[in-house]
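Sharing a structure below in structure tokens format, with a few things to ask.
Complex shown without one protein chain; remaining protein chains in place.
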Amino acid sequence: MTAPTLHLDGIVVRLAERFTLTVDSLTVGPGITVVQGANGSGKSTLLRLLATVVAPDAGRITVAGRVVADRADRTDRADRADRADAAAIDAALLATRRSLGYLPQHDSVPPRLRVFDHVDLVAVMRELGTDPRSRRAMVHRALVAVGMDDLGAERCGRLSGGQRRRVALAAALAGRPSLLVLDEPDASLDADQLTGLTRALTERAGDATIVVATHHAAWSTTLHPAQTVQLHEGQVRRAA
Amino acid sequence: MIPDLDARLAHNLDVVMAGIDAPPRSRFERLLLRARVPEPTARLVAATPTLRIAWFVSVAVVLLFASSAGDTTWDDAGRLAVLLTLAPLVPVVGVALAYGSGADRAHEVSLAAPLSGLRLVLLRTATVLAASAALTLLGVLLAPSAGWLRLAWLLPAAATTATTLAIGTRLGMRTAAGVVGTAWIMLVVAIAQTAGDAAAPFRATGQLVALAVAALATVVLVTGRRHLEHWDGR
Partner (left out) sequence: MPRRADTLVRVDQERSDAAVVAAIAAGDRRAFETLYHRHARMLMVRLHRRCGDPELVDTALQDTFLAVWRSAGTYRDTGGEVGAWLWTIALRKLIDQLRRRPAPSPAATLPEPEPLPAPGTRAHELLGRLPAELHDVVRAVYLDGLTTAEAAVLLGIPQGTVKSRLARARSVLQEDLR
């Protein structure tokens, strides 16, 4: 698993509340990319796009050279070539998701489930491991990486905000995916936990593409990102 | 010497520690495993969000029916008709609650995962359907004897559930459930009133129509599966 490079071309995403994200051209990865911008600048939309959760209304996205979304030349001709193309896109999408760990911005940890079970459930959906035991070993390693392994039997609803954030992060880190899309992983973490997060991410940065959205400019420099993307009102302003 | 001994020792320790960290599997999950359900499937099914709500709704329907049994202002046929009308709505409510961002905080995470969206939806639906069917069957045992009519909600339930899923892949499960639920009640009332027989919608013709609708909706669902392979998380 090598770190994939993602290309975004002519992207337009229209959301219901009169917000549009446009990305003319953007290349992401390998290594760490930090996405910054004010609330409502489109950070989460960009990350959901990269995590294959939201489809663009126009434009093309490639991951490791394979097209995962292409709305650039969508016409109504439903000929055979078009359908073959769709199958290739489906396969590329599946391949991307197999190597993807995603942390949404909102709290994605169901309160009723126990810590280990939640991470394990996400591991099942991510099709990790060749058998249940090896999958659960991956879950254990991910919980160790975020320092939550001894709370495996606790109900998520009883955890603090910072602990829940780390459980969600473990679900993304499990299995060492080569593409990590993390939307505000630093939210509700204290100083020590932030240091741990920095360590976990820089440890992965060598063989993964990591996209991190954050408000926290000072912290993001400790990640030594390969590039920083500035977003402003749905437009990309790039910085080194 | 034994190859990879160090790597295997480390891996085995992780497996052991995982066994120690992990909470024991729920009784329901162990039951599924004993029934030879593959382990990943058992995990997914046992963790279906709001499975409990589906159970509660089913219990409520059964209780409602049971309590109406003591109500002398309703005759047996009327009570049976109420049960038959409500039972197909239970899985519809369950599906609406079990799928989508409102019910499942991990919904977006599941969208970004390789596991087929269609498979996930069907698994969760089957779970809710089985749970509600089991309970409704209990309720049926309380029903005044009316022969096969007591089971006459099964095909309509399949039809309403499949239609909800088929519409839901395009409009969202909640909207679909609302549409199907409303349409179902209006249809039943209309047929019953026209025929002057509360059980009229559930007789042979109704069953055949329900079967046809269920089959059609399943075809629509499977051919429209691309809608479930996500990019719909907005």
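By written order: A and B. Residues from 1 in each chain.
Convention: a residue touches a chain if its C-beta (ideal position, glycine included) is under 8 Å from a C-beta of that chain, and two chains touch if they have at least 3 such contacts.
Keep in mind that what you see is a predicted model, and the values were worked out from it rather than measured.
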item	value
Touch criterion as defined above, residue of A:85, A:150 or A:207 at the omitted chain	A:150
Selected residue (touches chain absent from view) among B:10, B:208 or B:222	B:10
Where the missing chain touches subunit B, by residue	2, 5-6, 8-13, 15-17, 19-20
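The rule we apply is simple: only the chains that are shown with their structure count from here on.
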item	value
For subunit A paired with subunit B, centre-to-centre distance based on mean C-alpha positions, whole Å	31
Touching residues (chain side subunit A, partner subunit B) in the complex	15-16, 48, 51-55, 69, 86, 90, 93-94, 97-98, 100, 102, 104, 106-110, 112-114, 116-118, 120-122, 124-127, 132-134, 136-141, 143, 149-150, 152-153, 168, 171, 181
Contacting residues of subunit B [partner subunit A, same complex]	11, 14-15, 17-19, 21-23, 39-40, 43-44, 47, 49, 104-106, 108-115, 120, 226, 229-234
